[in-house]
Each structure stands twice: as structure tokens, then as C-alpha cells.
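Apart from one protein chain that is not included, each protein chain of the complex appears where it belongs.
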Amino acid sequence: MIVEQSPALIVVIPLICALATPIVGLVRKEWCYYWVLLSLLAATVFSIVTMGRVLSDGTIRYFLGNWDPPYGIEYVIDHLNAMMLVLITGISFLVAFHSKESVADEMPGRTVFFYTVFLLQVTGFIGIVITGDVFNLYVFLEIASLAGYALVAIGEDGAPLASFRYIILGTVGACFYLLGVGYLYMVTGSLNMLDLAQLLPELYHSKVILVAFAFFMVGVAVKMALFPLHVWLPDAYTKAPSASSALLAPLMTKVAAYVMIRIMFTIFEPCFSMEMLPVTAVLSWAAVIAIVAGAVMALAQRDLKRMLVYILVSEVGYIALGVGLANRNGLTGSILHILNDACMMMTLFLIVGAIVYKARTRTIADFRFLHRKMPLTMGALVIAGLSVIGIPPTCGFFSKWYLILGAVDAKQWIFAVVLLLSSLLNAVLFFRVIEYAYLEPRAEDAHGHDDEGVIIRMEEAPVTMLLPIYAGVAGIFLFGIYSGEIISTLIQYAVPTCF
Amino acid sequence: MKFLSLVVTVITGAFLVYGTIDMPAWGDADSPASRHVSPRYIEKTEIETATPNIVTSVLADYRGYDTLGETTVIFTAGMACILLLRRRKRS
Amino acid sequence: MLEFIVGKYNFWIYIILMMIGFYAMIAKNNLVKKIIGMNIFQTSIILFFISIAYKKGGTLPILYHAHAHGEQAYSVAEYINPLPHVLMLTAIVVMVATLGVALAIVIMIYRKYHTLEEDEILKASK
Partner (left out) sequence: MEVIFSVQPLAAVLVVLGGAFLILFTGEHRRNLRETWTILTSLILFSLVVSLTPTILRGGLIEFTLIQLTEGVALQFRVDEFGMYFGLLASGLWILTSFYSIGYVRGLNEHGQTRYFFNFAICIMAAIGIAFSANLLTLFVFYEILTVATYPLVIHKETSEAIMGGRKYLVYTLTAGVVILFAAIWIYSMTGTLDFTPGGFVKGHGTSTTLTLLFFLLIAGFGVKAAIMPLHEWLPTAMVAPTPVSALLHAVAVVKAGVFGCLRVILYVFGPEVLHELDLWLILAYITAFTVITSGLYALAQDNLKRRLAFSTINNLSIIVMGAALITPSAVTGSIFHIGSHGFMKITLFFVAGAIYVKTHKQNISELDGIGRQMPITMGAFAIAAAGVAGTPPVCGFISKWYLALGCLDAKQIVFLFVLLTSAMLDIAYFFPIIFNSFFKKPKDGFVLHFDEAPMMMVIPLSLTAIISVVLGIFPSAIFNFFNLASLAATKIFGGM
């Protein structure tokens, strides 16, 4: 019985819990943390249950209010969004778990409302991913965006301005999306994705459809922070509090990427996206520039978090490139990278949170002796860094494998070379950090002894931070080693059959 | 910068004008938008929801879930404002 | 040609409004002006959706002679399309919410910098 309702529960639980959070906060402020954890745990459980159902019975369609699809709103959960749901709930659970000390530390007196907005943010993400209706998607996109603006704005000094810019561009993106919905509705009369997919092929020659598609893509690209529409992202995510950026950075861009894949391959037929418009070419080139520009900009940063944010821009490029390649391996790589990158970015941002909490710095040059102070955290940083570089058997390697395979299949040598080159750029980035954190430059020929120089006591981050970080590290390895399994059970169904 | 903004705006506008060419005529009762889903709301609303105001019945019943989202948006905005503007009590 | 221009005049209005709003959003220096631009943009979208709903000769989507226990058949052409109206009710609310959050953030900025001109804020924050 309750399993039947699991799709709705994934959304409803965080939503109801968000409503109740201020009340919980009235009773005891400290309870909010556990309350949020509990609700996200429940949501995670239900999304895993739902994924199990999808795996055994195929696509689930859940009619809200029991109105049949084109008239009412439905949830459609296939393999792709079942995976996304588990990803979103799982990651937000881990981020919430991590946030206990950092929220109290960075936002004293605001924990109750922070957690309320945090849950609403998660609700927004889940709503976007689970729905089968284009307008409903817009509504949840706005919930996620509004919560995101707030989560960014409570950060450090420049955060409100960064958030304001995010609002302006984010609203442009959302409005463009809404315009796209309007144009589609105008010529089809439907808002349901599957219904649209059936109605649209006859209308592909229509200029209205063309405009709709273009607006969809631009709108989503803004949310996804695809170059050159990424300008809002670096400031916003750098200046946001640790807990916010750890939630937003891995998920917001990935959810937007999911929407892009839905639009291109579910609502529109792949052939439209590929043939009627030079979308794939534009997308791939934008992605290539994003990959290179992101990595180069990251090189110029002295702040670890800012460096990660630019790496995120570059990672979004990978996802877009896979979509733009528009072949089986490329798209597989792209979807796999959504999963892997979310895991890597979460781990990295959580690590930054732990470093900020304990060492009170984000400047890479100040990281000396950090490997003695926080050996476990720094170990995780090394592993996550290796994954971003793409060293097997971490997960970053496998998504790169498929992406490069896709580029080679498509005979796009430049893209393949750029992908390879970016690994090297990432290697420079991370080994620079590792050098600062691990090496203690000493005089020539001096045989250092352990007790030489400054005595550094170990001051490791609290367990609530280390556990999620190491869950992320485990994810990095597991997603890597089991990438074949993930593809054969989930991702291969998400790739359109015509590829 | 201003010039660039103007160019972007004009391009967007021009693109929208381009899209307008293929649009169904304004006020056409036979346009796809009026033919596909919406007739059911008009024809069946009374039987199915017993509400003469069709907008209400769609808002609160057929697409009630959107409205749930809508109220959540308001709630989110409220919480966001409190989160952002609340000044810490001196204690 | 003339028919094309006259027959779709409300689309032209919507496009012009949208351009005004869009321009203000990205080009204006004052934060509140940007927000005003944002509102104009969103309003233009509402106008667009409502235009879709319109049917010549149609009336408000509220049934007259209702409660005839379902025996009466309603002519679809008589009532304008209710769906875009519903969507726009939701969109208006979303708009207001966005406006609220945007203004809250502007207040935060003002509290800190005592100005709303973007270039001055940037100068002050450096």
C-alpha cells in the first residue's frame, strides 16, 4: 500500500517536513537538524523503493488526483529519473548530515529557517525530476530557484550581490523556459511530456516549435551554468555558506542537465534535436569552451572553493558535451557523469566545509601542514581530486572513458583531445593543492626527522563531517567500479533507442 | 555593455517575431490550444467537479498539484525572507 | 502582410514588453530598476499566455446555467480556454514570490552598502 504511493511520498515527505520545521524549531532549535535528517532519510528510502519498482516493473506513471494524463498532472518515473531521485535524496541527506557544525558555526541563530529552506530546496529538486508535466516542472524549478537564492544570499560578505545577480539571470532562465512551455502549448494544446512527444513530430517544421525549443535550451542552459551563461555561478557558489554550496553545487547543475536531456530526448525526438537545428553542434562547442575555460579559470584561483566552482563549470561542460555528441556512448557518458560528478562535487565541497570549519581558511597557500592537522580530510581530498582528474578506478575515469569513446565514435577528434587535455589541466590543479597541503619544503640535503620543525597536533573535523565525506569517497570508488552495472541496469534504458 | 545588452535584446525580440509567423491566428476558436485538452475542462467540469467556475476547477482539482506547488513557492519565499532579513537578537 | 501585423497585434505588444523588461534586467545599473525590468518581463509572459487562451466571441470560463445536473451540453467555443488562465494564476504567484525574495536581498545589500547602484556596490566591496 505504502509502496504504491512511494512516488508521491518522495516529494511530500520533505515538503511536509519543511512546513513543520519552524514548529520543531519553536520547541527545540537543536531538533531541527535531526528532523531534517529524518525526513531526508525517509525520502531516500522511498526513492530507493521507487527505483526498485522501476527496475522490476518498468516505468511508473502516477496520476495525481487520479486525473488521467493530459488533463491532470502525472509523475513519470523511468530509469533516468529513478536514478536522479536516489542521487538527489542521497546527496542531500549526506549534506544535511555534514551540516550540523558548519551551520551552527556560519549562521548562528538562523539554523531553523536555514533548515526549512534547505528542505524546500530538496523538495524543489525532487519535484523537477519526478514530474511528467512541463508546467509543473516550471513551478518546482521556481521553488528550487527561490530556495537557492536564499541559501546563497546568507553567505559571506559579497553573497547578497552574488545572489541578486543569480536571481536576475535565474529568472531570465526560468522565464525563457516558461515561454518555451507557452509556445509548445500554443501549437499542441498539451502540457504533458509524453503527450507532447506524440503530438510534436507532425509539427517539426513549424517555426513556433523551433522558437520553443531554442527558448527551452537557453533557459535550461542558464540554470545549468553552461558557458557562456555561467556568469552567475562562480560568485554565488563561492560566497554561499558551506552547507548551501555543498547542496547546490552538486545538484542544481545536474538537475538542470537532467531537464535538458528530458527536453532533447523525451519531449522532442532525438532526430529533431539533431537534424532540424544545429543544436548539438552549438552545444558541443559551448561545452568544449566551458571545459577549457573552466579549467583555465580554475588555475588562476587562489581560493580552494573558488577553484572548485570553476571546475564545476568545466564539469558541466562534460555533461553538455556528452549530450551534444548525440550518440550512444556520448550520452551514456553524460548521464554517468551526472551521477559521478554529483558525487565528486559533493565530496569536494563537503571537504571545503570541513576545512573552513577547522582550519578557518580556504586559501590554498595557507594549507601547509594541513595533512598533519586533518589527515583524513586531506586523504579524501586527494581521492576526490584524482577522480576529477580521471585516474582509474575512481568514477571520474569511467565517465571520461565513455565521453571520449563517444567523441571517437563521432569522429570528433577535437572533442576527444579537449577531454584528454582537460584531465591534464585538472591534474595541474589538484597536484598544486596537494603540494601545498602535503609537502613541507625543506633545505637541500637536510634529512628531515619527524619531530623537526613545527609540532602540529591533529585536529580532525568532527565525525558528523567525516562520515558524509567518506560516504562520498566510497561513492567515488563504487560508482567507478560498478559503472558497468549502473549502465546496464539504469542508464542504457535512458538512452534513446534510435542511437 | 549597454550596447551588448541591446543587441541581445533585439536578437531575442527578432527571434520571437520570427516565431510569430507560424502561430495560429489570434482568437481562433479552432486553434490547437483550444482543441486538445481544454475542451474537456469546459464540457466535463460540472459533472466531474461540480464547479461552475472552470478556472477554479482546473486550479484546485484537475491541476491541483500545481497549486500545491504554488503555495509552496509562497512558503519558500516567506521562509527565505525571514531567513535573510531577520536580525539577530542581542543576547 | 497588414493582416499579419494587425491580426496578431497583442503578440507584438507582448514582444515589445518583453524586450523592454529584458533590456532593463541586463542593462540597468540600479538594482531596483532591474527588478522592475524583471516584473515587466514576467508580465509580458502573462500577456502572451492569456492571448493564447482567447477565442473570438468566447466569454469568461464560468458556466452559466450551471447545476442543471449534467444534462446540459456546453459548447466549447462559447468559453475561452481556461487552462492558460490557471497557469498564469500560478505564474503570478511565482512572480510575486520571486519579487519578494529579490527585494529582501536588495534590502540586505542596502543595509550593507547604503546604495543600490551596482557599480558603486562593486567599488565598495573591493
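When the chains are written out, they are named A, B and C in that same order, and each has its own residue count from 1.
Throughout what follows, a residue touches a chain if its C-beta (ideal position, glycine included) is under 8 Å from a C-beta of that chain, and two chains touch if they have at least 3 such contacts.
Since the model is a prediction, treat every value here as computed from it, not as a measurement.
Partner chains of the missing chain, restricted to those shown and counted over the full complex, are A. Within the complete assembly, A:L424 is the residue of A:V27, A:L424, A:L467 or A:C498 that touches the hidden chain.
Per the touch definition above, the residue from A:Q5, A:Q198 or A:S488 contacting the chain not shown is A:S488. The omitted chain makes contact with chain A at the following residues, 386, 389, 391-393, 397-398, 400-402, 404-405, 408-409, 416-417, 420-421, 423-424, 427, 431, 435, 438-450, 452, 481-485, 487-488.
Keep this in mind: only the chains that are shown with their structure count from here on.
Ranking A-C and B-C by contacting C-beta pairs places B-C first. Greatest centre-to-centre distance from chain C is found for A, with centres as Cα means. Spacing of chain A relative to chain C, judged by their CA centroids, is 30 angstrom.
Chain B and chain C, compared by their mean Cα positions, are separated by 9 Å. Along chain A, residues 135, 139, 142, 146, 149-150, 153, 160, 185-186, 191 each make contact with two or more other chains.
The set of chain B residues touching two or more other chains comprises 16, 21, 23, 31, 33-34, 37-38, 41, 63, 66, 69-70, 73, 76-77, 80, 84. Within the complex formed with chain C, the residues of chain A that make contact are 135, 138-139, 142, 145-146, 149-150, 153, 157-158, 160-161, 163-164, 167-168, 171-172, 175, 178-179, 182, 185-186, 191. Chain C contributes residues 22, 25-26, 31, 34, 38, 41-42, 45, 48-49, 52, 83-84, 87, 90-91, 94, 97-98, 101-102, 104-106, 108-109, 112, 118, 121-122, 125 to its touches with chain A in the complex.
Those residues of chain A that touch chain B in the shared complex are 15, 18-19, 22, 64-65, 67, 70-73, 108-110, 113-114, 116-117, 120, 123-124, 127, 135-136, 139-140, 142-143, 146-147, 149-150, 153-154, 160, 183, 185-191, 199, 206-208, 210-212, 214.
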